[in-house]
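Before we start, here is the structure in question, set down as structure tokens.
Yeah, one chain of the complex is gone here, protein chain that is, but the others are all in their spots.
Chain lettering (A and B) follows the sequence in which the chains are written, and residue indices restart at 1 in each chain.
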Amino acid sequence: MDRLYYGGDYNPEHWSPEVWDEDLKLMAEASVSMVTVGIFSWAQVEPRPGEYDFGWFDTVMDKLAAGGVDACLATMTASPPPWLSQRHPEILPVRVDGTRLSAGARQQFCPSSPVYREHAARLVEQVATRYAGHPALKMWHIGNEFGCHIRACYCDVSAAAFRDWLRDRYQSIEALNAAWSTTFWSQRYGDWAEIEPPRVAPTFPNPAQQLDYHRFSSDASLGCYLTEREVLSRVTPGVPVTTNFVGLVQKALDWHSWTPHEDVVSLDSYPDPYDPRGHVEAAFAYDLVRSTKDGQPWLLLEQAPSAVNWRTRNSPKPPGAMRLGSWQAVARGAAAVLFFQWRQTAGGAEKFHSAMVPHGGRDTRAYREVADLGRELASVPQLAGSRVKADVAILHDWNSWWALELDSHPSDDLRQLDAHLAHYAPLFDANVTCDVVRPTRELSGYKLVVVPNLYLMDAGVAENLRSYVAGGGHLVVSFFSGIVDENDRAYLGGYPAPLRDVLGLKVDEFWPLPEGGSIGLSVDGTGASATIWSEWVETEGASVVATFGDGELAGRPGVTRNTFGDGVAWYLATRPDAATLRALLDRITAEAGVSPVLPGLPEGVQAVVRHGAEGQYLFLLNHGAEAVTVTLPSPAPDLLTDPGRPTEAVLLAPRGVAVLLGSFT
Amino acid sequence: MDRLYYGGDYNPEHWSPEVWDEDLKLMAEASVSMVTVGIFSWAQVEPRPGEYDFGWFDTVMDKLAAGGVDACLATMTASPPPWLSQRHPEILPVRVDGTRLSAGARQQFCPSSPVYREHAARLVEQVATRYAGHPALKMWHIGNEFGCHIRACYCDVSAAAFRDWLRDRYQSIEALNAAWSTTFWSQRYGDWAEIEPPRVAPTFPNPAQQLDYHRFSSDASLGCYLTEREVLSRVTPGVPVTTNFVGLVQKALDWHSWTPHEDVVSLDSYPDPYDPRGHVEAAFAYDLVRSTKDGQPWLLLEQAPSAVNWRTRNSPKPPGAMRLGSWQAVARGAAAVLFFQWRQTAGGAEKFHSAMVPHGGRDTRAYREVADLGRELASVPQLAGSRVKADVAILHDWNSWWALELDSHPSDDLRQLDAHLAHYAPLFDANVTCDVVRPTRELSGYKLVVVPNLYLMDAGVAENLRSYVAGGGHLVVSFFSGIVDENDRAYLGGYPAPLRDVLGLKVDEFWPLPEGGSIGLSVDGTGASATIWSEWVETEGASVVATFGDGELAGRPGVTRNTFGDGVAWYLATRPDAATLRALLDRITAEAGVSPVLPGLPEGVQAVVRHGAEGQYLFLLNHGAEAVTVTLPSPAPDLLTDPGRPTEAVLLAPRGVAVLLGSFT
Partner (left out) sequence: MDRLYYGGDYNPEHWSPEVWDEDLKLMAEASVSMVTVGIFSWAQVEPRPGEYDFGWFDTVMDKLAAGGVDACLATMTASPPPWLSQRHPEILPVRVDGTRLSAGARQQFCPSSPVYREHAARLVEQVATRYAGHPALKMWHIGNEFGCHIRACYCDVSAAAFRDWLRDRYQSIEALNAAWSTTFWSQRYGDWAEIEPPRVAPTFPNPAQQLDYHRFSSDASLGCYLTEREVLSRVTPGVPVTTNFVGLVQKALDWHSWTPHEDVVSLDSYPDPYDPRGHVEAAFAYDLVRSTKDGQPWLLLEQAPSAVNWRTRNSPKPPGAMRLGSWQAVARGAAAVLFFQWRQTAGGAEKFHSAMVPHGGRDTRAYREVADLGRELASVPQLAGSRVKADVAILHDWNSWWALELDSHPSDDLRQLDAHLAHYAPLFDANVTCDVVRPTRELSGYKLVVVPNLYLMDAGVAENLRSYVAGGGHLVVSFFSGIVDENDRAYLGGYPAPLRDVLGLKVDEFWPLPEGGSIGLSVDGTGASATIWSEWVETEGASVVATFGDGELAGRPGVTRNTFGDGVAWYLATRPDAATLRALLDRITAEAGVSPVLPGLPEGVQAVVRHGAEGQYLFLLNHGAEAVTVTLPSPAPDLLTDPGRPTEAVLLAPRGVAVLLGSFT
């Protein structure tokens, strides 16, 4: 990326051509440099099967080119026109209970449907051929928000595709029976034809079958993506390709299997403005999406200028909040700040979703903030190529997430995102920058690795962690990690069997807490509390850092520390309260030699550094309600206010932002 | 109506003929003058297709005639017999998710079903022909509680009928595409055949499609009604026709499109006895049903003598409560007080629904109160023709209600009935009589018009309000009114665009409150609070009456007042707490020259006046827990205690009632 892109989804088909001219004028005023066009244009460009009407779209593309606005051109396949499902109702997705969904909203296709894929590929061939070489074409946007509404389809077409997928994976029915533990409950399969998706059953369906259906469903959507990508690579080989993941972190798709097939990764981000900590969740998502491409800049492809319309109650973003959140994305590696959408629609299901140009038009608070931010971002193009670096890695894996949240577990309170955020938030608050990486990744470059509830851990991952610690790494593992293998089969011999030696302990039994329950915790003699979980730990070499304070487990280990090889491995047998976990992680990071971006920052100030060719960019973002002054380690200019004059201290208003050029780490 | 009718649903088929004789004796004892008969008799009178058995019903009708009890004769089509759906399963209604419902309860027919309609019409022809001219026949009761359980059907028969209905409405598919904003999410239709009902879809279905499905579904039930009415008008041209709406206010049917086809309107009313304010909701429903026929007396066709059986927990009505509630209906214009049902059934789904003759028989509290009230009502026949008058109109519109409560809005907390009652209750408590009228109605006869959340407002309605205020009217508009047109398309140019000049302001952005949230409000410097909603208002001529007291909107307008033409228009940008709204409305009514029925009444005393040929009837109803004395403006006799002797003051026991003849307004 050669600049910080700014813009949003542009759906000109909602408006008359006179409005298009006003659009281009306003885009210039707001420094818009990129729009995503055509996402829902299928029914307009192919009004009847095989009949195309691209004339109006040519006009739009030409106007964009003339206006100097780049097109992130959608393949237009996100939502098939009514004629497709009317002629081929078998493409409509089916729920787990057998309900076939209807057209009339969007995304109404079974991702395994060959009929859908053929029609989509035929359209993409048209679009790609027509706009190959068009001066506005900057990038391809395949589909839209894959898996957002249809996380899995349970139709008979999907069932057949699932059987093919399983045959590929397991080769023999005996291997599948072993992987799925089908001796349990008399589920042994004699033939592939006997296998169905995990539809609604009398009680808990086979967990390995459910886990494989998650994998299959992610791959089914990926299949749609790859079908289109194949066309684009052939017709327009040099144009980069992306698709937008649904944020925060999307459960349905295993990003790690997608991003190798993307030239740039993109994220949609919709933190809830009612949530005072929504920016922490957003930051986590940004760190993850950045890490899927090892730090390569990514695109914030969608965010809301103000309110959304799809929550039960939808708050606007207060004055300054949109700017603050946009800068946060840039601070954490974004190369583009784009919105859904350019102009607020008068009709349809998202007419109350805010837009860059609201129903009220140009004379609105929202538009004014949009235009101001556009100008501001355009003033710092040099940020585009710089990168974030981190000493701490948090492990995240979709296979484990899917497995962790299956039914029939010790406690339904174990939610992957809760676990991630519980461990991520104290590091965020301490301004310790983290990557969020796949567990199979080489880890030796990190000073600290945090493993929250990595329930499923195949042998390779366990070995990766072992050698990391043995080689001198610092490791934090939370409870209920390393419990099952890739087929959701428990490791025998004392939990967590593959890490017992690394952690220097075994867990005799899980003691999840009752609903809303808490348990006392004693850390160095100080009383604290913990929630969600406890367990009966027997140390085998580890030293006890905290003990449970009450109940049947009183006096037993709650937090331990073990040296293993040249490294150190910590274990959390419960979820300590936020303050206690913050203190523990402060101690652990200090021991690991991990430093915050800046020490001693006021509460609520976020600090991140991007490393560029000409120096380091320090982003300071004030999430607090009060103005604060940050003294810099050495004088540096604030690029947003006075790029030419170094300053010794920065005054940050509430929701204030500063971008300082200098050397900070 | 020449008298106050009294009685209830009579289902003689549950009992042997000996019981019928006892029934007639008890009806005489309880002064019963009308019963609704035959509602669920289809399976008895047509036990097999085309075979009729009316003999037993002849006997019942003859006994009624002999006993001087009028028959409100049902067309017997409310619940088809099992043989109909067994032979024609396609008549069974289908839920939005595709579940086909079963027989075994009641109302198991798709209202669009031609098979159902033909069988119903064939039966009505038989019934009407047989009882034309029967001395007991006083009135026809078509069907029963249309739309009570089946608010919409989503079967394929309905889909075809929906397409026909749309073709009638829009004439061209292009017009439909425009009205439904189908450019959004690639929903453009190329042909009528592609259109389906808004069944369960991957996410929010098209809102205009949903809105039209509400309209269509109301019309589908109306089609059933009109099919039967056609037979009755032909066979028994002089006999008035009614059908009973389900109270409180029924969402499924647009009463305003039904009542032109009814000779008398009827309402079922089941306020919850646990709810200390249930009578306010009931009053609102009574004012609405009365207003649909411009004040013509209406029938309270069903109420419970005591408990119902279909709530989660069902309280009986305490001693006196049934009488008080019955008199409230009369006070607000009812010409009949009827119950469901005469004699409590031993079996079936409503055996625990109270009846005029309970399981315990004649020696029960409920029966005694029923018989007492019958005698009391019979003593004041002169009330029957008198009418209620009101200076205040509240606007209610089904199209707007349906649209308001669609998904994907700024806040799901916006519920039409809540909005209505929030504004109606303070007027009720102040004993200001209201009509509840359609927005297209001529309004100049009213001194004040209140518009709670009239989200959908077509151009004609906006013009109606503008000319009303310009002509000197007083108007109160609450937030989120005038937002969309008849196709649920937002008006552009600053909310509420069609009323900005009338109100002297624009709304820049909606700020709905979080769940259970409240916001401070400062009215003339006094602190108050508000709930549900706030918004960013920019005045354009209006004066600010109250400002928000805290949060991001602190100091911005919360309540405004604007003069426009010869009138005044108030705007509520939030929902003030009850006391604050009461004070505001007291000020507004005073300014508009609206007076309470009687000034200075004790809290909890309801006062309404009916205007008759021989004078005014003042109803005083004590809803409070204490006895109170009401001093009259001039001496008047209480028709219920001593009709011959004027009194200067009335003592009302708790749940006490007085009906005074005199001149009060």
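Methods note: a contact is a pair of C-beta atoms (placed from the backbone, for glycine too) under 8 Å apart; a residue touches a chain by one contact, two chains touch by 3 or more.
Since this is a predicted model, take the numbers as computed values, not measurements.
Interface note: of A:126, A:467, A:487 or A:616, the residue touching the hidden chain in the full complex is A:487.
The residue from A:18, A:191 or A:614 that touches the chain not shown here is A:191. Interface note: of B:233, B:364, B:529 or B:616, the residue touching the hidden chain in the full complex is B:364.
Although one chain is not drawn, its touching partners on subunit B can still be listed: residues 11, 13-14, 40-44, 47-48, 76, 78-83, 86, 93, 99-108, 148-150, 274, 306-307, 309-310, 312-316, 318-319, 344-352, 354, 358-361, 363-366.
Interface with the hidden chain, as seen from subunit A, comprises residues 97-98, 180-191, 193-209, 407-413, 487-495, 506, 508-515, 536, 552.
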